[in-house]
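Part of the complex only, each chain left as placed.
Letters A and B mark the chains as written, and numbering starts fresh at 1 in each.
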Amino acid sequence: MQAHQLKALLEQVKSGDIGIDEAIEKLRHLPFEDLGFACIDHHRQIRRGFPEVIFCPGKTTEQIIKIFESLAERGNNVLATRADKETFDALAETNKFPQARYEELARAIVLEQKKTQGSKTVLPIVTAGTADLPVAAEAKVTAEIMGQQTELICDVGVAGLHRLLGHLPKLQNANVVIVVAGMEGALASVVGGLVSCPVIAVPTSVGYGSAFEGLSALLTMVNSCAAGVTVVNIDNGFSAAVTATLINKKIEANSK
Amino acid sequence: MQAHQLKALLEQVKSGDIGIDEAIEKLRHLPFEDLGFACIDHHRQIRRGFPEVIFCPGKTTEQIIKIFESLAERGNNVLATRADKETFDALAETNKFPQARYEELARAIVLEQKKTQGSKTVLPIVTAGTADLPVAAEAKVTAEIMGQQTELICDVGVAGLHRLLGHLPKLQNANVVIVVAGMEGALASVVGGLVSCPVIAVPTSVGYGSAFEGLSALLTMVNSCAAGVTVVNIDNGFSAAVTATLINKKIEANSK
């Protein structure tokens, strides 16, 4: 419930168009939802340019299609993450979203119905190895549908520093950097020591043995001695991209 | 090796004051250190306003005093974190830093020798409980010596939501928020859902039993389903403050 609605209601009270009990009822039965939504709406304004998002695991194909339809019909961009190819095929068979595309590497379904304003700066997404690409791709797709220009810098793990150092200028020009690494996850600390902007570290479940499905990389990154490194969940390219976009939008918004 | 040094060297080559082989030797034997330092210096320029920092655990009092002296004599601000009162007393007895003060709650020694330009916005540091205060205080001291205005919002854990909701406007006005919580660490997700800016989550070792010295809060925060939440190490108020400051400086810098 926004200010003007509240004002109208109170004016109706004042004018007697609506009884006090009825007004109370309206105010009481929805205080939380409406104020809540108001809050969320205001807050979505700020987050303008964000897509609607469906996290697919644990949902049936039918549920996903239904949610997809309900989100898409508001005209928004829609992003479905961790989606199987089969889910996309089922969605495609509905013939309702000819613009929807499947990003295979990122395992994402993307529907861009309106263009977001592009970022002025480039968001580097750095990976330690080729096997980290799916997570990096999820970050890339997510950041791009939110308007970020991105650049993927692949396979620059710390066991071959020269490969990383060659990309230093791009990293040092960024407002924020995403680092995606599995196994020992040391890349986040090294990048954190080379740049002066925040680094969002994404541990991946890449590796075997004592990588323990990403636990090792997570611990490494959380223990990073480089200031400015913060961490998201294992394999959570989506969350890293959202955070990086939040930061960059604030920076670029202020630079207007 | 900085640009002007390199230029001077090349001019000596051009003028013949120095032989090509000698020049090569100079360039070859120090490429990394010097270019490295150059890189770091450039990068410290960007980070201007940052104090010199000593992480005290594992260092003897003698080592800390020696490092403190060497850092302080360059005229910079100095911050020693996780410092015992005894360490400060020993430092005070040297009578060399009458301006140095001990922040008891934060367990920090602070020497402000030059004033940093203050931030335009306020950085909220939110804690779930009173016992999280030492970590929040470390974040506060760190952020302030780097020029941030801060506001401590205490004891607003999720078991009493109304306490948190009363502070919502302050949180929604911030460019970045630090959330400090132990035990179940749920506060980060709740705050993350209420604001549209990045949230830096600091798990604390507060709690007992299955809190497992902060592991429970760490896992909760890393698993946060609220977008925009990233995590630092358990009890690492310092790192949260540095990251928050990095972000806010970028935002405010661009708003000039």
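Note that in this section contacts are C-beta pairs under 8 Å (C-beta built on N, C-alpha and C of every residue); 3 or more make two chains touch, one makes a residue touch a chain.
Quick caveat: nothing in here was measured; it's all calculated off a predicted structure.
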| item | value |
| --- | --- |
| Per this structure file, total copies of the shared sequence (2 shown) | 8 |
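To be clear about the criterion, only the chains that are shown with their structure count from here on.
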| item | value |
| --- | --- |
| Intercentroid distance (Cα basis), chain B paired with chain A, Å | 26 |
| Contacting residues of chain B [partner chain A, same complex] | 39, 43, 46-47, 168, 172, 175, 194-198, 200, 218, 222-224, 227-234, 238-240, 242-243, 246-247, 250-252, 254-255 |
